[in-house]
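All protein chains but one are shown at their positions in the complex.
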Amino acid sequence: MILRLENVSKSFGALKVTDAVTVSVPRGEALGIIGPNGAGKSTLFNLITGNVLANEGRIEFLGRDVTRAPAMERVRMGVGRSFQIPQPFEGLTVFENLLTAAAFGRGGREADMVDACARILEETELLKKANVVAGSLSLLDRKRLELARALATGPELLLLDEIAGGLTEGECKALVETIRAIHARGTTIIWIEHVLHALTSVVERLLVLDFGRVIGIGAPDEIMASKEVREIYLGLEV
Amino acid sequence: MIWLDTLVQGILLGGLYALFAAGLSLVFGIMRLVNLAHGDLIVFAAYLVLMGVTLLGLSPWIAALVAMPLMFGLGWLLQTVVLNRVLGKDILPPLLVTFGLSVALQNGLLEAFSADSRRIPAGSLEGASLDLGLVTVGVMPLLTFASAIVVIVALNGLFYHTALGRAFRATSDDAVTAGLMGIEPKRIFAMATGIAMVVVTIAALYLGMRSNFDPSIGPARLIYAFEAVIIGGLGSLWGTLAGGVIIGVAQTFGAAVNPEWQILAGHIAFLVVMLLKPRGLFPRAVD
Amino acid sequence: APAIAQGAKIRLGYVSPQTGPLAGFAESDAYNIKAFLDSDAGKNFEVIVKDSQSNPNRAAEVAKSLIVDDEINLMLVGSTPENTNPVATTCEAEGMPVISTTAPWQPWFIGQQGNPGDPSTWKPFDFAFHYFWGLEDIIAVYTGMWKQLDTNGKVGGLFPNDADGNAWGDPKNGLKPGLEAAGFSLTDPGRYQNLSDDFTAQVNAFKAANAEIVTGVVIPPDFTTFWNQARQQGFKPKAVTVAKAILFPQSVETLGDAGHNLSSEVWWSASHPFKSSITGQSSAELAADFTAKTKRPWTQPIGFSHSLFEVAANVMGRVSDPTDAEAIAAAIAATDMSTVVGKVAWNGVGVPPFAAKNVCKTPLVGGQWRKKDGGGFDLVIVENATAPEIPTAGKMEALA
Amino acid sequence: MLLQTHGLTANYGQFRALFGVDIAVAAGECVAIIGANGAGKSTLMRAITGVIRNEPAMVLHRGEPIGALSSAEVMKRGIAMVPEGRRLFPSLSVEENLLIGGQVRKAPGPWNLEAIYELFPILRERRRNPGTALSGGQQQMVAIGRALMSNPELLLCDEISLGLAPVVIRDIYAALPKIRAGGAAIVVVEQDIGKALAVADRVYCMMEGRVTLTAKAADVSRQQIHTAYFGEAA
Partner (left out) sequence: MYRLTTRTRAGTATAIAVLVLVIAGMALPAFASRGVIQDLFFILTMLTLAQIWNLLAGYGGLVSVGQQAFVGIGAYAMFAGVILLGWNPVWAIPLGGLAALLLAIPTAYFAFRLQGAYFAIGTWVIAEVTRLLVAQWKTLGGGTGTSLPREATSNILGTDLIRALFSVREAAARDILAYWLALVLVVAVTGGIYWLLRSRLGLALSAVRDNVEAARSVGVDAGRIKWAVFLIAAAATGLTGALIFMQTARISPDAAFAVTDWTAYVIFIVVIGGIGTIEGPILGVLVFFVLRSALADYGSWYLMTLGLIAIAVMLFAPKGLWGLISARSGLHLFPVRRKLVGLKIEGGI
């Protein structure tokens, strides 16, 4: 198991956003997370990365208890993440964004990271814009940069938060291919996504979150077949 | 005996500091503006009051009443023309602008009034005292303290029981959403600075009656005023009074040990409070 | 030939606090400099004035710039140790002769020593010369005034942590030993910071010691704060004799009735029986002329500001090469003249050996502010034991 | 038209979030705006209400250009907003939060403190509490009530169901028809398509800063929405 959450809970004030979540992720798996807006998906990511600390429960990464470990320590252990609302370093160029992630996420000299960064840029179709200031990127490129920067930290576990939202069909397909390739290299992936068909074409298991609770976990077909899930997630009468 | 006296004098001194700080607290609390010119504005108001006394022959109290609307207008203008344009997330532009204002005011006053030490004459009140049995206290410090309380009660009433106060608090919480309520944050800020200048006039009256002033004296107490505001917690007026009293009492007790420790003790009290409660004694729910 | 006879004008540098809290000391600069330049003696001189902004950093800086950029021949400086010391230190290091005044000599001389606490390390200066009075004169004048009254001899002292306060309050070199020798005892609660807002500790200490006299060297706002609190808290001394705070009539006026009969040392007044060596005016004429031209009352620094230029003219008249710093220093040391503030001669009279080379003393008397009938105050000289040539105009009176 | 936008654009710094959006709202009408996360719906609301300022002619109110007005000026023209995330004033009590909504503009109309307590009775019980001490649903009620206090002609509601339990959402949506009955036009921004279609007359669907679908709520098919929403056939 690369990641293990045991009874993890988190409240903001009176609002319980994560409610006794227990889940284990085997190394190399691709796990999808779905759930309505505000279900606590992003918060779950924040708990795993250490951007937010849990009130209760225990989080293990690579067999080590990281419940209290600060975010940067977890990055160096191999937890990479993208943000739902892209958070580029706006004053830096795309390449510098990656360089920062590579230099600090893996811990190495900048010069040694150049090729790795260039490869990631190529893979995420950002190479052309390598020297463009991130603050001026379009939404699509921002999302690509989120993915690229997460990859640059050299993650064993990659957390992707709604990186396909708002993309066109073609863009979405390309993205799915990229993620598949990353997964194929052995990186464990957890992916939050509203664009279900994209998600289900990659992940092996699907976890459904509602009001901070896990209300289902299993193979995508089974989960999608559940009427409850369809209703809760899509909000459409089926 | 001596200790009781030291305590009482410290509390009364705290009233003076609270009076200096109340206007700052208002402005700092509502728009997070660090006004480095606050002390100089107090001195400016003191000259205004003094002019009322010497040129128009008014009593200091009436002169202060006359100065208040003028100071309100000045505050309004200052906020509208200058400060509103530099307010933002970055604290530096207002810092530099108010520093510039402070330097310009000091030297403008020096040109206008020379470096002479001045005083607002308060007649027999200056040395008058009340014997309270255990301690003897000056009427003037007592009045200062009472005025601080009145100012704070009045500001609190304004803050919590009027529509304007509601707008103050709302704008301070979230200026963008306040805009959606039809409130022009900039106008609210101008109003707040105007009111702060009225409070400044009251502070100036006591500063000028209590001791001498000259154009250079403004910055000296500015740091105590900031300390009082921060000890009390952003936006808490009673907290500001408490902050002033803490500094005042720390100073008098420090001085009782040795006058060398007087000013230091006030600062150290501030540092201790900040170590224990980095957001002050009575912080607000937000920010 | 004497320098004055040669063609090029002699350049005098003058550092004064024209802005900031010390600006009161500089109020007569423009008047005195104009009078000097208009006089016969002043024809050969150029005076370059720099504003220290009452800031010691700035004082040192402008002193340097006067020496280096303006290539002055002689530096003049006055207006409290905060102004004289950085300038004198700079001049000494630069090898520029400097004549300074308007600071008691102890804070000037000792305050410029590396380790003020250790007299064995004190060194005389080669280029820095000072004329004024010292704390021994203060002691003589103050005790002379107090002895005119009937008191218990217990004195409370107010000494801030600044150059003057530390010098006055120094237990070895300050007021204390001298007062004790004269039969007074001094209660000194400790150095406070200038611009303190509360003097309860001092009032309590003085009350506890049953002091009937208050002395010290206090800036005006602090004195007002102290004096108000003293009265509010029921402390009623028989004499209050302080320096600095009541130097200027404007400061006394701010006290209103409470200013009546406060006393202080007097270094110069309109009734001093001396004449200017450059304009020939008597003290009274100088004071009157100043008031006529500026619409301001005379103040004590006027005489000293004026005398600086007298000394400069006299010194440079005895030098053949105005660019020869050593020669100028020697000429200063050899000065023996009378000025509007009295005799100035670095002959070591009344000065301890370690400072004899650099310090010369002018007379000091004691005065008391008396309320005039039509409003305002008069400074009445009430004590002249150490300088009998200066007449008294009354006797010391106890405070009501 | 009560409100129209013409080629409305909006930037965050160098980043463009709206690319020429045209929408229109008639008096008394209820319009839904739907779209995925980040489509630009909230940005559109901000641009209309003057939180983001623009060229004057990009937003028209009864034909007059208001694109460059401040949000306070827009609000005084009768356009009130329930912002995303409710954004109650934490230093104000529930009642004060409501009062401040009608403090500057108080047009004649059905809405006052009494009427709002009637619409959301629970608020009357909690009126002394600080606004932020309420549950999410109650906070949303305060936010709606606050916007109503000025008796606006047009009410903009940004994601009023976000993060709320279905029962609570039902209560809140039940209020919308009553608000319409009071005469106000309504714009609801929603991700919950079902809810949006149930209350709206017309619907705009947005994607990546552009309007990708305009239709009558009654006519629109799930297929169309899916395409407009995700840019792809389901």
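Just so it is clear, A, B, C and D label the chains in written order, and each chain counts residues from 1 on its own.
The rule is simple: a contact is a pair of C-beta atoms (placed from the backbone, for glycine too) under 8 Å apart; a residue touches a chain by one contact, two chains touch by 3 or more.
The structure displayed is predicted, hence computed values, not measured ones.
Chemist: For the chain that does not appear here, which of the shown chains does it touch in the whole complex?
Modeler: A, B, C
Chemist: Would you indicate which residue among A:A20, A:L62 or A:L127 is in contact with the undisplayed chain?
Modeler: Residue touching the chain left out of view: A:L127.
Chemist: From the list A:L99, A:L160 or A:L199, pick the residue that touches the absent chain.
Modeler: A:L99
Chemist: With the missing chain put back, one of C:G13, C:G165 or C:G303 would touch it. Which one?
Modeler: Residue touching the chain left out of view: C:G165.
Chemist: If I consider the whole complex, including the chain that's not displayed, which of C:L37, C:A93 or C:A182 touches that chain?
Modeler: Answering carefully, the residue with contact to the hidden chain is C:A93.
Chemist: Write the list of chain A residues that the hidden chain touches.
Modeler: Contacting residues on chain A, toward the hidden partner: 49-51, 70-72, 75-76, 81, 83, 87-93, 95-96, 99-101, 103-107, 109-111, 114-115, 117-118, 121, 127-132, 149, 152-153.
Chemist: Residues on chain B that touch the omitted chain in the whole complex?
Modeler: Contacting residues on chain B, toward the hidden partner: 28, 32, 34, 82, 85-86, 91-93, 95-97, 99-108, 110-111, 223, 226-227, 230, 260, 263-264, 267-268, 270-271, 274-275, 278.
Chemist: In the full complex, which bits of chain C touch the chain not displayed? Write them out.
Modeler: With respect to the unshown chain, the touching residues of chain C are 18-19, 50-51, 53, 55-58, 60-62, 64-65, 68-69, 81-82, 85-86, 89-90, 92-95, 107, 111-117, 121, 123, 125-126, 160-163, 165-167, 191, 193.
Convention: only the chains that are shown with their structure count from here on.
Chemist: Show me the overlap between the contact partners of chain A and those of chain C.
Modeler: none
Chemist: Mind checking the centre-to-centre distance between chain C and chain D? Centres are C-alpha means, answer in whole Å.
Modeler: 76
Chemist: Cα centroid separation between chain B and chain D, in whole Å?
Modeler: Chain centres of chain B and chain D, defined by C-alpha means, are spaced 42 Å apart.
Chemist: Counting only residues that touch at least two other chains, what does the list for chain C look like?
Modeler: In chain C, nothing touches at least two other chains.
Chemist: How is the touch graph of the chains shaped: line, ring, star, complete or other?
Modeler: Chain contacts: open path, no cycle.
Chemist: Between which chains does touch occur?
Modeler: Going through each pair of chains, those in contact are A-D, B-C, B-D.
Chemist: Considering only the defined contacts, which chain C positions touch chain B in the complex?
Modeler: Of all residues in chain C, those touching chain B are 19-24, 27, 54, 161, 189-193, 195-202, 204, 208, 220-222, 224-225, 228-229, 231-234, 248, 250-251, 254-256, 258.
Chemist: Using the touch rule from the top, collect the residues of chain D that touch chain A in their complex.
Modeler: Contact set of chain D toward chain A: 13-17, 36-39, 135-136, 159, 162-165, 191-195, 207-209, 222, 230-232, 234.
Chemist: Could you please specify the touching residues of chain A with respect to chain D in the complex?
Modeler: 14-15, 37-38, 84-85, 90, 133, 135-140, 142, 162, 165-169, 172, 194-195, 197, 211, 235-237
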